[in-house]
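Okay, structure first, notes after.
Only one protein chain is missing from this complex, and each of the others stays in its spot.
For chain A:
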Amino acid sequence: MRSNTVGWLMLAPTIAILAVFGIAPFIYVLYVAFHHWNPFGADPLMTYNGANNFRRLVFDREFLLSIAVTIKFAFFAVVSEIILGYLLAQLFMREFPGRGLFRTVHTLPLIVAPIVVGSVWRLMTTPSIGIIPYLLKTWFGYDLNIGRDAGAAFLLTVIMDIWHWTPLVTLTLLAALLSLPKEPFEQAQIDGANRWQIFWHITLPMIRPAILATVFIRLMDALRTVDEVWMLTSGGPGAATRYVGLHIWKIVFPKTDYGYGAAISVIVLYLTLVMCWLLYVALVAPRQKKEAE
């Protein structure tokens, strides 16, 4: 009984913080989502309008488009980061001259604020003055114009995200790889397993929890990306990079459509949870089933 009380007391500050900064705002957002509320409307007061905001979502082409491009962005960014991050982690497992320096330099993007990352990439890609369009034009005769080429703008946001966040994946997977016991690998080598077999049957299953955690973190981050993309493209050209976080920002702040913005936020949270759950089921359930058999 006593230990129970102490336990709750120890948890109390965390629970209080969670309640004030997590649960209460969520309940408020949920409440606002069922209201019509634009402080610059003819009637600036909050009025209850049932599920109208959610109904409006289903027919909102801009919102659906933003969801589609966000999923596309998250898919390409996260998959690339996991593959690149794993390869770099494997590289850092080996001894080579300058490894320490390379590892430090490679980690530097992580400490740069997203808004700064966006600004730097904007400077590098602005047509006529950026170094990237200049080099592409000089070397390949390719005119990069992120103001007019939707595909190029999308690709650049993906590359920027990969540049910024791959080091996080590398560090996580490196920690996982370093913690693996040597015996199973030695055993496999003695049994004549090749590199691919070792990777597929030993390394991958053993670092699966680390990969899963990294994928979840990066997926959730990618789905709510705003600042970097805002700086680089402002969501353009057109709606090519108007990812859902940016879309919500535009609805809630410049447009001050608080009720509708809250409804989008709730739906996006729900979609994120569903996506993570599906991913969890896809990656973990077969394994658990196999183990049970």
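Basically, a residue touches a chain if its C-beta (ideal position, glycine included) is under 8 Å from a C-beta of that chain, and two chains touch if they have at least 3 such contacts; residues count from 1.
In the analysis below, contacts and distances are computed from a predicted model.
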UniProt protein name of the chain not shown, from "Molybdopterin synthase catalytic subunit", "Ethanolamine ammonia-lyase small subunit", "ABC transporter substrate-binding protein" or "Spore maturation protein B": "ABC transporter substrate-binding protein"
Contact with the hidden chain (one of A:P44, A:P209 or A:P286): A:P44
Touching residue (missing chain; options A:G7, A:P25, A:G238 or A:P286): A:G238
Chain A, residues in touch with the chain not shown (by the definition above): 38-44, 62, 126-129, 143, 145-148, 150, 233-239, 241-242, 250-251, 253-257
